[in-house]
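Up next is subunit A:
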Amino acid sequence: MAFSEAAHSTAKTVLSGADLQRVVDRIAHQILERTQGATGTVLLGIPTRGAPLAHRIADRIHAFERVRVPVGVVDVTLYRDDLRSQAPRALGPTQLPPGGIDGQRVILVDDVLFRGRTARAALDALRDLGRPAAVQLAVLVDRGHRELPIRADYVGKNLPTALAEQVRVSLAETDGTDSVAIVPEPPE
Partner candidate 1 sequence: MRYVIRGARVLGGDPADLLLRDGVVAEMGTRLTAQGAEVVDADGLVALPGLVDLHTHLREPGREDAETVETGSRAAALGGFTAVCAMANTDPVADTAGVVEQVYRLGRDAGLVDVQPVGAVTVGLRGQRLAELAAMASSAARVRVFSDDGRCVADPRLMRRALEYVKSFDGVIAQHAEEPRLTEDAQLHEGEVATRLGLAGWPAVAEEAIIARDVLLAGHVGSRLHVCHVSTAGSMEILRQAKARGVPVTAEVTPHHLLLTDSCASGRSELASPALASGWDSAATAYDPVFKVNPPLRTADDVAALRQAVLDGVIDAIATDHAPHTVEDKECEWAYARPGMLGLQTALPVALQVFGDGAGDMALWQLIAERMSRAPARIAGLAGHGQDPAVGVPATLTLVDPAARWTVEPGELASLSRNTPYAGTELPGRVVATFLRGEPTVRDGKAVR
Partner candidate 2 sequence: MNRHLLSAADLDAAGATEVLDTAAELANVTGREVKKLPTLRGRTVVNLFYEDSTRTRISFEAAAKRLSADVINFSAKGSSVAKGESLKDTALTLQAMGADAVVVRHSAAGAPHRLAHWLDGSVLNAGDGTNEHPTQALLDAYTIRSRLGRLSGLTVAVVGDILHSRVAHSNARLLHTLGAKVVLVGPPTLMPVGVGAWPVSFSYDLDAVLPEADVVMMLRVQQERMADSYFPTVREYARHYGLDSRRAARLAEHAIVMAPGPIIRGMEIAPEVADSARSTIVEQVANGVSVRMAVLYLLLGGGRQ
């Protein structure tokens, strides 16, 4: 869960802008290691912040190895199992790379891994969009508290949290600045 509200007075910054950049670099390196140079691989960001993260990872991979990894976005709203718990959410875009995802290794990219429900919804969405050879998950932060048998293949930072706390990821593309912070309790 990410929040874009102005910094809460008691928010505790756990990753600075520079830290965040290093974490993205590490994920890019890990992907290159474990995918034989990112061949046959597609990055799919989950809106909102997964989308720019996917592009950053792809950019770093290109910087390190001169490989162009196709990037797309997959909105999972219509696949969520918690739709009825709140007002209808606005839909994000879904845009697959021109080559599609059939037979590709798809790496889903999201900012925070929490209960695992977003990742599950993304897996359901992928099923309707094509048939990848394999699906992996890359997250900037894993904060624990899983409710489903889901784990990430690439984790930028493991961040032990209390259930009531909020993890707030800010990215320059969406929030004007790069940081990760823990907010003690819901802003309301």
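Selection criteria: all candidates are chains of the complex that A comes from, given by their letters.
Note that contacts are C-beta pairs under 8 Å (C-beta built on N, C-alpha and C of every residue); 3 or more make two chains touch, one makes a residue touch a chain; residues count from 1.
For clarity, every value in this text was computed on a predicted model and none was experimentally measured.
Among the chains 1 or 2 offered as candidates, the one in contact with subunit A in this complex is candidate 2. Residues 75, 78-79, 83-94, 124, 127-130 of subunit A are the ones that touch candidate 2 when the two sit in their complex.
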